[in-house]
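Presenting chain A:
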Amino acid sequence: MNISLFITCYNDTLFPETGMAVVHVLERLGHTVDFPRAQTCCGQMHYNSGYQNEALPLMRKFVETFRDAEAVCIPSGSCVAMMREQYPKMAATTGERKLVQDVEKLLPRIYEFTELLVNKLGIDDVGAFYPHRVTYHASCHSLRGLHIGDIPLRLLRNVRGMELVELPEWDQCCGFGGTFAIKNAQTSAAMLADKMKNILSTGAEVCTAGDNSCLMHIFGGMHRQQANVKTVHIAEILASTEDTSTEKVSARDASSERALMQKGGGA
Partner candidate 1 sequence: MTVRIGWSATAPDFQDAAKVSLENAQLRRNVKYATDVIRAKRAKVVNEVPDWEQLCQAGSAIKAHTLRHLDCYLLQFEENLTRAGGHVHWARDADEANQIIRGLIEQYGGKEIIKVKTMTSDEVQLNRDLEAHQITPYETDLADLILQLSQDKPSHIVVPALHKNRFEVRELFKEKMKLPDLGDQPTDLTDAARRYLRQKFLSVKIGFSGANFAVAETGSLVVVESEGNGRMCLTLPDVLISLVGIEKIVPTFQDLEVFLQLLPRSATGERMNPYTSMWTGVAPGDGPQAVHVVLLDNGRTEVHADPIGRQTLHCIRCAACLNACPVYRQTGGHAYGSVYQGPIGAIVTPQLQSMEHSQSLPYASSLCGACYEVCPVKINIPEVLIHLRGKVVREKRKHLGGKLDPENLGMQAMSYIFADAKRLEAAQRMARFGQWPFVHKDMISKLPGMLGGWTQARDLRPIPRQSFRQWWRKRERKPNA
Partner candidate 2 sequence: MPEAKLAREVILARIRSSNPPENDEMRLIQEWMGIPRPFRKKGSLAAEDRLDLFEDRLRDYGGGIHHASSEIELPQVIASAIAARGKRKMVVPPEFPQTWLPPGVEILKDQQLSYAVLDECNGVITGCTLAIAWTGTIVLQGGPREGRRALTLVPDYHVCIVRADQIVELVPEALEKLRSFGTRPITFFSGPSATSDIEMTRIKGVHGPRVLDAIILG
């Protein structure tokens, strides 16, 4: 299958390794990945912060760029939730029938990364190997926006060498919430403190999720506390195999991955 990757603006800028991992996994499974260059951002930050007019051109751009895609893969639950919940409403406010129809036709072909694997491609074992103790944080937008259920957990349970431990209060928000983390920094930090306490109680080496936004927030708090827990996007765990793991057991530790990247290496 030909799969178009919408990397999302912040993964593009801040978490390129996640995009690389998505490409690895999909290609390993025998699919072709395409990256339409014109893509930028889904508009979620603008829309959710009250700048709905500014989000509209970003939606148009997305629709235009991915109109003909066979399937769109997005490694971010919250961006997919934004599209499914808001794009139809946004299109309706313009009163443009064409736009409404385009959105309507495109949305069924949009998948969050783990949804694509399990629901569209019918795979819940991608042949990954990841010898670490891992806990999974369900992002709110995956959980309540996408109703993703146990899809990510099904994939994780089939990763060899990995010990998956349940996160206490797994359905509670980590406190990120986009601009909420800045506007209500203290409250966000208090929510984060609870989340970190729960993560640390599992004794996991790695906390994973389908959203780098939550993970960036959790990582930031962990690092400030000098806690020894890494945050790794689920795509990177699923990309890891026995071949890569000998050299990359420690390289999956995102910071050395980053060191590789910054030397201009990476893939």
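Criterion: contacts are C-beta pairs under 8 Å (C-beta built on N, C-alpha and C of every residue); 3 or more make two chains touch, one makes a residue touch a chain; residues count from 1.
Regarding selection, all candidates are chains of the complex that A comes from, given by their letters.
If you're wondering where the values come from, they're calculated on a predicted model, not measured in any experiment.
Enquirer: Only one of these touches chain A in the complex, so go through 1 or 2 and give me its number.
Expert: Here chain A touches candidate 1.
Enquirer: Would you tell me which residues of chain A are touching candidate 1 in their complex?
Expert: Within the complex, chain A contacts candidate 1 at residues 7, 9, 11-17, 19-20, 35, 37-41, 43, 45-52, 54, 57-58, 61, 85, 140-141, 143-145, 171-173, 175-192, 194, 216-217, 219-221, 223-224, 255, 258, 261-262, 264, 266-267.
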